[in-house]
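One chain of protein is taken out of this complex; the other chains stay put.
Up next is chain A:
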Amino acid sequence: MNKTDALRTIIATAPDQPIVFSTGYMCRIARMIADRATHFYMTGSMGLASSIGIGIAQQTNRPTVVVDGDGSALMNPVGLFTAGAQESLPLVHIVLDDGRYDSTGGQVVPNRPDFCALAWVCGYGRVYQVTDPECLAERLGTVLRSCTTTTFIRCVVSGPDSPVPARVDGDLGGHAQRFTAALAAQEGR
């Protein structure tokens, strides 16, 4: 399973839920697969995807998906500590773990901690590890049907994702407004 396979599976399994995509290739690939109003492309602020997702989940009280990278999670693990402290938060935090800084040239990350153990120690209510798209779809689907606690999914990915799609362009303020409007429309349903 490469990053594109994982993102394709996540997007297909969470068609209505807000999804926050971490910086770099994650945003670019996700946007190529499907550019939905419920997608938030975090093009900068590496390390903060989970914090943004926590804020959204707290305020909407609806299942919210974060797609993070291992390099991003290592850059700012405070998101793990913060999410883990909130037992009943409807947050699904997925880390696509390839051991590399793929978007900056494939440099090796300086540490391969056991992310599942880390999430568990931080207090996440459910912790899973998946290595193929079928298992990812099944786990994510089950969690989204009954999202009553913080969930962590370590998704092991490898292999190239080529060609990598274009950068997220257009006005970022407009992108944020589109996302906010999509959340408001869901709230009103």
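Quick note on the criterion: a contact is a pair of C-beta atoms (placed from the backbone, for glycine too) under 8 Å apart; a residue touches a chain by one contact, two chains touch by 3 or more; residues count from 1.
Note that in this section contacts and distances are computed from a predicted model.
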item	value
Undepicted complex member, UniProt protein name, chosen from "PadR family transcriptional regulator", "Ion-translocating oxidoreductase complex subunit E", "Carboxyltransferase domain-containing protein" or "Phosphonopyruvate decarboxylase alpha subunit"	"Phosphonopyruvate decarboxylase alpha subunit"
Residue in contact with the excluded chain [from A:76, A:129 or A:149]	A:76
Hidden-chain contact residue, picked from the options A:14, A:65, A:140 or A:183	A:183
Hidden partner chain, residues of chain A it touches	20, 40, 42-45, 47-48, 50-60, 76, 78-79, 81-82, 172-173, 175-176, 179-180, 183-184, 187
